[in-house]
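A single protein chain has been omitted; all remaining protein chains appear in their positions.
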Amino acid sequence: MYKTAKQNLPALFRMIAESQELYLPVRSAGQTNFACWSEEAEVDLESLNSVKSPKNVFFPQSENLYTVKRDGKKMKIEPEALRNQEFVIFGMRPCDVRGVEVLDKVFLADPPDTYYAARREHGTMVSLACREPEETCFCSAFGIDCTEPDADVAVWMIGEALYWKSRTDKGDALTGTVGSLLTEAEEQDVEETKEQVRGIIAKLPYSDLSLEGWNGEALTEKFDSEKWEELYKPCLACGTCTFVCPTCQCYDIKDYDTGSGVQRYRCWDSCMYSDFTMMAHGNNRTTQMQRFRQRFMHKLVYFPANNGGMYSCVGCGRCVGKCPSSLNIVKVVKAFQSEGGDK
Amino acid sequence: MSIEAKTEFKPKIVAFCCNWCSYAGADLAGSSRLGYPADVKIIRVPCSCRVNPMFILRAFEKGADGVILCGCHPGDCHYSTGNYYARRRMTLLFSMLDYLGVEQGRTRVEWVSAAEGMKFSATMNEFVEKIYSLGENVRLGDLRCRN
Partner (left out) sequence: MQELVNHAKELLTSGSVARVLGWKTGDLPYNPEPAYFDSAEALEEFVYNGFCGANLSKYMIEASKLEGKTLIFLKPCDTYSFNQLLKEHRIDRDKAWIVGVGCHGKLDAEQIRCQGIKGIEAVTEAGAQLQIQTFYGDRTIDYSSALLERCHVCKGKEHQIYDELIGESEETNDEERFSQVAGIEQLNPEEKFAFFQKELSKCIRCNACRNVCPACSCRKCVFDSNKFDSAQKANVDSFEEKMFHIIRAFHVAGRCTDCGECSRVCPQGIPLHLFNRKFIKDIDELYGEFKAGEDAEAKGPLTDFTFDDAEPGIVAERG
């Protein structure tokens, strides 16, 4: 366990940024999102989480797959180069780290997504433990301990100090880079704060959220339940929940006419949209109820069933805060909970 | 300072011309051998009212540096009232583009009748001049369409 003074942070960031790209939460135009560090960047480590989750660094909202350039009758195809430079992403919350683990299950499964795999290989995650969880948090329901981050490096911001603990080889390498700013510290130093935060977690309104009855069980019953007809009504079918979610992973592939060729790119897609998985014959889900049900069944039933019980929700609370109609996954879980939690 | 071969800026202008008046006016300019720069690409529409604000923005997206809409004089629209609606629409659109910081002068509306070949070529020459002075459109263009 190491530590450094909070006022050393700009120097720490500068040190890291000298040899690799550094992404961290930056406040711009009133909102905090992950962006590249620069001297002028207003780093924000106080906000609970960013609007757009850090999955954007590993799985960008849009990226080029290849470019076709036309020159008369000749065509040249240029595939996009895979990421081969190291980078660090600082300040991810433990829930967001779990989100990346969920994405790993999807993108690194055979055959691996080479674009994602390249970024994952070259990225070092530094996770910041939570100090002031809010009413929208429910990571504990998914077995995440927000006081014990599980990434390459775990850091805690307590008072005027930042505590630093490396957990992997990548973490050790990063610790070496910034070693000159770190001093020794005891594990004990962070215990008190951890206990305090755990106490707050226990008092949060969603702390008693029970996932009993989900997890791939009673699939048909849940699917056929009439509760969905009621739950989906306020849904506006926008894509806010999917775009702020750290685990949503669906994407669309499109071609763009540049005038002198074509660029094939992929971009995030949302299962809430009416043209999601539109095929030649049409769409398999034609009503918003079906789409709404699909999203939550995926997160709470299909994904755990296919991935050994790992839920595709991490309890970050972004959908709770951002849905324009105040819908969220907690309301869905609770709606079925009131059925007596039967399996 | 090294001597670099600079690519001279060749402006791309898109002109939406209504079929009945301004396109005929352009035709007349042509048959009267009145010159105007080849940078102007004319798109013929049945009426100036057909022009959707999306067309203007798409033109800029795909690389145009200036967009001009030509139609019949107010009162002389082939379809009686089309250009009145177009007038309102374009005024609001240009105002919004100005509000966003896009240089004034990149967009223009000109009423050209079928007999005004000279006016057509004069307008185009003026407009191209203006775009030369404003330079390449960077604020409202799509970088992917720039090679």
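Structural remarks
Think of it as A and B in the order they're written, each chain with its own count starting at 1.
Keep this in mind: contacts are C-beta pairs under 8 Å (C-beta built on N, C-alpha and C of every residue); 3 or more make two chains touch, one makes a residue touch a chain.
No experiment lies behind these values; they were computed from the predicted model shown.
Shown chains touched by the hidden chain across the complete assembly: A, B.
Seen from chain B, the chain kept out of the figure touches residues 53-54, 57, 60-61, 74-75, 81, 84-85, 87-105, 107-109, 139-144.
Even with one chain removed from view, chain A keeps its contact list with that chain: residues 28-31, 33, 48, 51-52, 61-62, 132-136, 200, 203-206, 230, 233-234, 236-240, 243-244, 252, 254-257, 265, 267-270, 273-275, 278, 320-322, 324-328, 330-331, 334.
Rule of thumb we're sticking to: only the chains that are shown with their structure count from here on.
Separation between the centroids of chain A and chain B, computed from CA atoms only, is 46 Å. Listed in rising order, the residues of chain A touching chain B in the complex are 69, 256, 258-260, 263. Contact residues of chain B toward chain A in the complex are 62-63, 144-145, 147.
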